[in-house]
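Missing here: one protein chain of the complex. Every other protein chain is in place.
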């Protein structure tokens, strides 16, 4: 029996010890009328060899196209060491470290992670992860409502230039708690959020302002001005950040005069593969004074009976296990294994390596933009400094172009025209350090041909 | 500096401690006229990302064709658990277990391996591995010369139906020590070695006889008669065996009345991937009385200072470290990691699983033979019972047929016509449990078309 | 064994140089937006990192190294094949927004997974996007709320939970803007239906139930319970964290539940990873179908595509930036295909056999079961109140001492209604020998409790650290390392 070790003898002896005639008797408390007749709709078992072949066939069907999408998930080089350690049984098959003494490996690693994230964001403390960046922003909004005692309004300002799915998710998760989200427009020329749009709120009760740096278009925001506005208006500042970018960009803790209050983001760029969409992880950092409002697990260093230092889950009184209906969040299982990957990744890259990844990605994206905007029918949407993404505007609908590129083995970018109709045929592209100049050339050539052919056809 | 942890500070402090002005001074004992001007012929460094891309490109170029070759290396299903454990750093990056107390993991595993191999071959003891099956047979021949005190001739009989490369390797390795190898012919109809050919040697001083079961053609040999002949003539019997087959075939230790004296073979089928030719491992088992003549490492169980049992390298006095010019062999580094794989593999499959693998492979090969011999121009060479390989005879040269199949993504078998000219256009094919009926069908159809087209072309 | 912090291995200027682009590039960031000083990340060599994290890993207990009978957590063997095949390069390098035409393989897998989960739960529709059990709960309660909003029944904002419920249940209700009403469990382990009857009303949105409950028994009066809630106009939520107990034996859909979340990282054996990731797929009955969170995979003849807000205009919406924890879903899919229909039934059979056997043996050995007259489900509760009372050795002491014996401790002090409790879930993948060894350890520890209670109170003795001071951890917060 796959994965079940019982021999006939075992079964007999065990039933005897229980005093049950057969295994079926163990289910006798289930009302007879409810007993299921098995699971005929589930296919019969395959052995590992068969399932391996099946999965390989599925995978082969999908192939390995050359990717130029970012849009919230970034293809970076992941050192082999990362996943070879992450998948060690001791990390992979352990539970949440409830028994601290038997989980010092995971706990120490998480403490190291918290230290790294706090430093990367330039804030005091970090939790041990949330589900992802989008739901993390929702948690940040809920946290801001709890933490900003000066505000009663539950009004939070979000930029239009925020990842639109983040906005969707925030609405779904925080929306049930009567939080009102209002939108800050962006500059049509530069792509940056209009800080001047905050003026209309000056003097009003605003709970928090969020800004994404770089924003969804890849454009760099004027985070200092926004942060100062927020603090001047008793609002908390939430920074939504790409962790790679923090190696070169001013960290949230240093935005404006006082620094942002909460930093959140998706940790995927730190050693987590694209994985068809997940699992990734959300990170969150904040100031010391908000620690009791922060959702998610937190690891603390303490002493053991012999006075030796060790690590343990702490501040559990905020969490659902203990606090139940009054918990800071319902989150329980988080994304521990991905944090394990990120911690190893950051240890391998260090500040220097991460800065090189960031800078090289910026350079590559610039090269990509240069190459693609030379293609007739393609121009750049925004002229402000950006990180490693850019919006291109096509002279025709994006989708057929992307389909045509896909047939050539190229994933040409994210079609964002539906989400930003005012932009027209907008394509969000990204090139990280993993894309070579040859890759960029391949894309540019394919795009040239695609545009030529579809123009010819039109 | 890749893989080097030294900071500038470190270097300075270290040179001071040494009392050397710079690193170059450490090489001052090398005569100046011999100093190399660096390594201009080696390409500049790539980072891991670049080398990963390069390797992926090489790999993609080679693809993943459907394989029907055996000929000494067999494509079996390998449970995922095997290599996920084998590549754990503690196994992967340890040295030969010279410090027993710090190597109990490897040592206990090897002791378990020895137990499994002894049982699989039905002999008393096993060593901890040799390089591969071919060189293992050479070692077995040298060992037979040492072990057979009754024989002075250094004459060893090898079958023509032995894997021809094994014969080559034996000649190369044992040939320098004046051992004479004589050949036993095979039956042209059945493919089995003619035991009757031994008659001419009756009464002569023969050191050893080797027989491969199944033989290179896949045919099953009459091992009992050969073994009894050997013992009746004071020769040692060496069994060259496929370990998978031992789940269903009579093991060497039970051949004839007394059993073979030495069993050797290639352990690759036990959880080791084809790997483009290696690393595999050779296994060797023998009777207790020959233990001091056996080459290679041997692990023994013993007691520690507290009387607790533990494992250690033993009988090292036979080995080159101590015995030097008089050692049983020069082998030092062996194939430990592959043995690790095999031990986990055998533990997962157990006797029942291994028998299922063997029996299913036999069945699949029979189905393959049935399907391919229905193709016009293809017939079966030998009519005797076989294990999981068969020789097919084509009505035209084999090589172009294989090339044509390769273009269709099929590796159609091993062309053995050059090594066995008397057979004509001979193709050795194999289907293990990993080949499905659909695979066999794919092959049969491709072969039909290939034969039709090349016939048409002729 | 002690391992320094990674920062203590650090030295300025050291790094794993093979891991990033070599050619120095200056990031063209405007001065005002530039980072002034580098973050405090470790500066270590590749070997130092590998050695550090490998050594850290060895400080953990895990399924791959220890029996781990953590109740409510279903710590069973995670087949290595699930990881290997989920990590195929095509899957892990695929961008989630790549055109559907380039992802038919993975879409088919996810679609088949949806179908299998429907079959397993008896529900009509499934969405795979929730990223853990608690997010599945959120989706479930949000759907209940959306359902009532669509019916303009705005009064229904109360969620009933039994006192034995997992903490995520009430916490989720709150997050969804509901209020929580707790109802008690009877001494026999069933829910107090009178209290339930008294609790329901026009304000009732629904009840959240685990069945078998977290006290390890099957709610026998589920039919009555369902009737009470449905007649009051409420919906039934099934917390499917414990599906391991009933796979193929009884289906939440057949019991009349309207919505369920499933912890794929428990029943379907994706690993827990020292704290996640999980997956909390949700299933719904007919009436909640329109509200399922998106995206969902749809099949149109032989093509697969994502269904989104356009296809499900009433959807509660999105819970993650893409489509949930795909990698976890792949692992669950592989596991389910390897089990097949018979294997899935065996899961609940042998999980239940192991649980009842362990309970029977511990009872004979003198331990008190919390619900001795009931069949255990896949887990059961031992109460150590006598041991605590007589010898001063409480559940935590037993738990810590078990670590010394080489066993991970069962869940302690949950559910809260049973004093000094150990919630023990052996799972189906453990052998009788392992269970027997656990019983032997429990007996030995009980003997120690009587004769040398300090052995328990000082435990653990043999782990990397002795018992840790949780109070100090919370009082003298030390959450990040600072250079000395």
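Here the chain labels run A, B and C in written order, and each chain numbers its own residues starting at 1.
The rule we apply is simple: a contact is a pair of C-beta atoms (placed from the backbone, for glycine too) under 8 Å apart; a residue touches a chain by one contact, two chains touch by 3 or more.
Remember, it's a predicted structure, so these values are computed and weren't measured experimentally.
Note that the undisplayed chain, when the full complex is considered, contacts A, B, C. In the complete complex, the hidden chain is touched by one of B:304, B:370 or B:441, namely B:304. Remark: the omitted chain is touched by one listed residue; of B:284, B:354 or B:425 this is B:354.
Although one chain is not displayed, chain C still touches it through residues 9, 11, 14, 18, 45-48, 50-51, 54-55, 58, 63-66, 77, 79-81, 338, 429-431, 433. Taking the whole complex into account, chain A touches the unshown chain at residues 1-10, 45, 47-49, 56, 79-81, 84, 89-90.
Throughout what follows, only the chains that are shown with their structure count from here on.
The pair of chains sharing the greatest count of C-beta contacts is A-C.
Averaging Cα atoms per chain gives one point for each, and the point farthest from that of chain C is the centre of B.
Here the CA centre of chain B is 46 Å from the CA centre of chain C. Once the centre of each chain is set as its mean CA position, chain A and chain B turn out to be 48 Å apart.
Chain geometry summary: the mean Cα position of chain A and that of chain C are 20 Å apart. For chain B, the set of residues touching two or more other chains reads 47-49, 79-80, 84. The residues of chain C that reach two or more other chains are 14, 16-21, 44, 46, 50, 54, 79, 81, 83-85, 89, listed in rising order.
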